[in-house]
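To keep things clear, I will list the structure first and then write my remarks on it.
Note that this complex is displayed minus one protein chain, with the remaining chains in position.
Our next item is subunit A:
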Amino acid sequence: MSVSLLWAVDVYGRVYSLSTGGQQWEQCHDAVLEFKRVTAVQQCCWGIACDHHIYLNVHSSDVPIRYQEETYENQRWNPKDNFSDHLLPSDRWHWSDITGLEHQPLDSFLLPSTNWEWEGDWYIDENFGGEPTEKGGWTYALDFPATYTKDKKWNSCVRRRRWIRYRRYKATDTWAKIPSEGHSGPLPDPFNDISCGGWEISEEPRGRLSLWAVSLQGKVWFREGIHHHSPEGEGWEEVSLPGEVVQISCGPGDLVWAVLWEGQLIVREGITRDCPQGSSWVVVDSPNPEAGAIHVAVGDNVVWAVTKDNKVWFRRGINSHNPCGSGWIGMVGEMVMVNVGLNDQVWGISCVDRAVYFRQGVTSSELSGKAWKAVNVPRDGDIRSHSSASISSLHSAGCFFSGEVQAQSVMSEDLDTEGGPQRAVLEVGACPSSPPPEPPPIDPDVPKPRIPKVTSDSFISEMLSDREVKQEGATAAKCPPPALVLSPSLSGGLGDPQWSNVDLEETQTHLAVGPAVVRGDSADTCSLSSVATYTLCQGEPYGADEHPLWAWVSGGGCGVNCHSQLNWFNSATALASSVQSMSLSISPAQTAAWRKQIFEQLSERSKREMDHFKHYEQAVEQSVWVKKGAMQWWRDWKPHKWVDVRFALEQFSGPEGNQDGILFLYYNFNEEKKYLHAFINEVTILVPVLNDSKHTFAVYTAERTKQRWPIRLAAATEVEMHDWLALLSVSCCDSRGIQGPPSKQAIWSVTCKGDIFVCEPSPSLEACPYPTPCDQMFWRQVGGHLRLVECNSLGVVWGVGYDHTAWVYTGYGGGFFQGLASSTDNIFTQTDVKCVYIYENQRWNPVTGYTNRGLPTDRYMWSDATGLQECTKANAKPPSPHWTWVADWTIDYGISGGTDREGWQYAADFPRSYHGHKTLKDFVRRRRWARKCKLTTTGPWQEVPPIPLSDVTIVLCGAQSSVEPIPLWAISNKGDVLCRLGVTLLTPAGTSWLHVGTDQPFKSISIGGANQVWAIARDGSAFYRGSVSSESPAGDCWYHIPCPERQKLQQVSVGRTSVYTVDQNGNLWFRQGLTPSYPQGSSWEHICNNVRKVSVGPLDQVWIIADKVQGSHSLSCGTVCHRLGVQPMEPKGQSWDYGIGGGWDHITVRGNSIEAPRVRMPSLTPSLTSSLTDPLRPPPPRSLLPVMITEMENGNAVRC
């Protein structure tokens, strides 16, 4: 779980943050000012300080915020000066923007604010559309504006070049003041409330946020232009209102609610991607007609409100179509304020003890949660800090509760009639200007006040039962007499405060009795809220650490959900357990003691009890065990269909005592009973294929891999399928003697379903000329779900999920099936998120324009990408039952080709290439809808937060080398190049990222032998990183490598010496002419086509994922292939050998450094041919020719 922060402000205006991984409030010491309110999102926190100005605290990241400024230098040729700055009067400016319309000299670029700094000076961009230019980056054209080329021609009359300079946001982890200026000068009045959110409205521009603010006069302002490259935003825009607003709340999506002075609530409508500030307000009445609302908090799908009587309310029926909801539900608990954070989790500040409470049990199905639980952790530097509570801060603390000050003063009037000592104490709370009493020295014998129970009924019972005891304690503390009544009542048992569960109206009436009883029983006139006032000062004698008094909390950046393990609720024991869990933590070094002891003793026991007695007879004779079941089988002959079969696994002990077995499949053919069998030790892989109609899996043998036609079986239920898979996979591993986690040399691969498989390479896998045929490789599944996985021969393995989360292999365990196949140690929960896409198609007709009535020959009006399958919003399902929807359908504007404002793409007819704007020739249009779904599974993977990745690579090395630290490079999902620091064998996750600057986003990277780093930019150009070494792990500069002619590169893999790339059209290229002195090489040589991915290993072995591989029944997409004949003098190899396939997406052989035993062969070529014309094998491997795909849809066990 990645660590995130909960932010809070105490009544003295001090800002604190609490980490989800921590157990202590950390004061934000940088805040020189006292703060009134904060509103946090994941990347930053906004706040209003007591000077009423708005401040921004951007959290630092390993990837800095940097913005590229660009300008163009234009020149014209004349016979006298050649190319010169003398332009024609009709020409553009000498320095201009790309269009030439804007005058942009270098010195016109100013930093937007003092929070920015220049990264360096201006320099010339020498990259032109993926091609390196020489000659100072000039591009030539006949005239302005025209098409530019990188070569100077005889008629090139003008030229231009691009200058770039980066500025960097420097004010991270510090509070930077935002000037309060509206569109027309400074804002008339200061700010009073602030709320940040709206990041789910649009992904464009990246990191876009909505910031809403309320001024003291009750006006609402919207901050424009906040996004990743402009964290401060651009300016304030006033939003018209139906009344005066006191407080506003903005959710992650399009939900915005505000509270009016009169106590009603208003809801913003019309918030869209194009109009994030919305268009109009709708008024919603306060939950309680007597007590108006004073506070509102919204999330994705929830609205919580607090009324003036401190009651908490939950709004029913909120969804994206109905931002107003349908009704209020009264909740248990009395709060000063509530805040909704990520995942609709709720935080509140109780008006009883001013502690921060977390709403437990909030899930997507139960958004109102179950109970409030106090966050009970100490604050850092407590002793020191409470004495520093200055008068001014106290004063400001009073101001902060403008809505409440009134109530307090009323109360103090009541209490004035009470006894003297109580008044003296209460004055501090009621009259903000009086100085706090000096805290007496803390007496260790004084019983510490404990977390109060807050349920009103338990509140009462505590009060009745505990009073006697507490009185003594309180007297010992020399507290003023009234404390005897009040402070004990607040001191509950040590158990968790449990607020009763269901909160409908009747519980409310019951609740209302609470304070009344308190009053009557204790003969005290103070209300429950006066208790809160009282605690304000009562905390002082005990030391502030026991009663943190909070004023504001913001969970908008706090990534918890109801399953999160938080150590916030019981500080003392949590500390103890964390110490304990240290000793039981997962790293092998620490577990070693007890586990090692058990392993050692068990082997000693075997020696002692069995070694000398092997000649004794066994008590139980070994026998054959048969497991039978009923299954369905996708039969081998046409017409293919599912037929019922009986299925049996016969297990027996092999000749050397090893387990072995045979699979039998009994079927009827023309009324005749027949069977099919497979030896367990010949099964090469078991592939689960879950879809929503059948629970199927595929069994491959070498022979069936060649045919691209596995035994496909379907079990009646998912449980049955998993039982069989678990048993079969154990049998397969047993028969091959494979146990334990994958070795460091293992080959890892990932299918298009995200399933992860490993193969233990045999020493002869890379033998030449007789390698193990790769259809005989045995693959076993590893738990988890990934899009790609990369490793090296030191056993460091990283993966990237479909949601771009980075994962590191925990190195131990690794069994796929819980309980049997392996231990559960180092197996963690893993989640992944991906989108399901459907297309809405429309055709134009002259009468009604575009409608959803197509021609009879047209595709479905709601379809998949091909148009062949009908897919509607209602019938589209997640990829398998393991996936669940986590959001509603949204229009996808990010589809290639671009869209118009409503997401439509236009074309002349289906199916054509689509473009994002309507022309006269277009008669059809489509738009893509996306819906997110989520998978929760387990596997030996741990998350590496916080930066999402799109590619990762780990340095190649030999099996014996001990590289420390281990170079690891990655590309973030935004295209930043990153270098991981601190990766070692003991800490494979490393410690932090080092950002490596590039002039454009990148997409693929690979680090080979001798620290050679190659990378591919998003525009398809290749780069070589110079001077990377162990001393300079990030290297010094990029060398632009020209692409192959007219091709844009897609992926790169660097071996010990070889460099291979794949381009966007599926061609595989080999880099010629690499030498140690000239590591960039000289040219690209075409190897073959139909390649999806390439992986080059430490032996320079070449493996690819290939498309369109011929099998007996069909062509197969996504097949693992091995380059044959790769030798030191012949790095390009000769031909391909085909392995497992049909839906494979990724392979990495970068761990396999097992060199084959050298066999001297007299002549290479004939022997190679003979090995390939072996009668058992299919026709010898051909080059991958493009063939029409015919049966692909049904032919493969695992479909793309």
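Assorted remarks:
The working rule: a residue touches a chain if its C-beta (ideal position, glycine included) is under 8 Å from a C-beta of that chain, and two chains touch if they have at least 3 such contacts; residues count from 1.
Convention: contacts and distances are computed from a predicted model.
Entry comment: the absent subunit's protein name, as recorded by UniProt, is "Autophagy protein 5", drawn from "Transmembrane and coiled-coil domain-containing protein 6 isoform X1", "Large ribosomal subunit protein bL20m", "LYR motif-containing protein 5A" or "Autophagy protein 5".
Annotation: of A:39, A:156 or A:659, A:659 touches the absent chain (contact as defined above). Among the residues A:69, A:723 or A:888, only A:723 touches the chain that is left out of the figure. From the set A:101, A:142 or A:610, the residue in touch with the chain omitted from the display is A:610, counting the whole complex. Per the touch definition above, the residue from A:593, A:643 or A:1037 contacting the chain not shown is A:593. Taking the complete complex into account, residues 563, 565, 567, 570, 573-574, 576-577, 580-581, 583-584, 588, 593-595, 597-599, 601-606, 608-610, 612-613, 616-620, 622-623, 625, 627, 651, 659, 723, 726-727, 730-731, 734, 739-741, 812-813, 815, 817-825, 829, 938 of subunit A touch the chain not shown.
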